[in-house]
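With one protein chain removed, the remaining protein chains of the complex are shown where they sit.
The block that comes next holds chain A.
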Amino acid sequence: FMQRSLDSQTKKQLEEEEKKIISEEHWYLDLPDLKEKESFIIEERSFMPCEDLLYGRMSFKGFNPEIEKLMVQMNSKSKKEEVEVDDKMEADVSDEEMARRYETLVGTIGKKFLKKRDQRVLQDEDEDENSNTRPSKAKKMFLKPQD
């Protein structure tokens, strides 16, 4: 039991002795550390950013439509202004259409949640030739289908 602790102590002593020996033997420079100069030169091996080269794959006069789409995409990446304009222009659905859609959308989804009787009522109303523009009180009253 005691032997182990003794061993650890002797180890420590040995280490200290080694360190002393080493520090005497180690050479060290007396010179002050040279400042690391930050170089302003960045090495760039590729040509692409130097001359703003285009993308290598090209198609002309609609030979390969996918590549033509790519060409527009790739070449607009370099010009950020164009990308912003494209975002506005490329909306598939215009704002007006969206507004119209939403108007009818509310109606169609509302129908989904009506009870069966009310659904039939609405159907009859739609089939009328002279249907009322105000389908009010559809839930309360049953309107007879007009001939």
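Rule of thumb we're sticking to: a contact is a pair of C-beta atoms (placed from the backbone, for glycine too) under 8 Å apart; a residue touches a chain by one contact, two chains touch by 3 or more; residues count from 1.
Operating definition for what follows: contacts and distances are computed from a predicted model.
S.K.: What does the UniProt entry say the missing chain is called, choosing from "Vacuolar protein sorting-associated protein 29", "Sodium/potassium-transporting ATPase subunit alpha", "Exosome complex component RRP40" or "SEH1 like nucleoporin"?
M.R.: This omitted chain is identified in its UniProt record as "Exosome complex component RRP40".
S.K.: Tell me where the left-out chain touches chain A, residue by residue.
M.R.: These residues touch the chain not displayed: 45-48, 51-64, 67, 70, 73-74.
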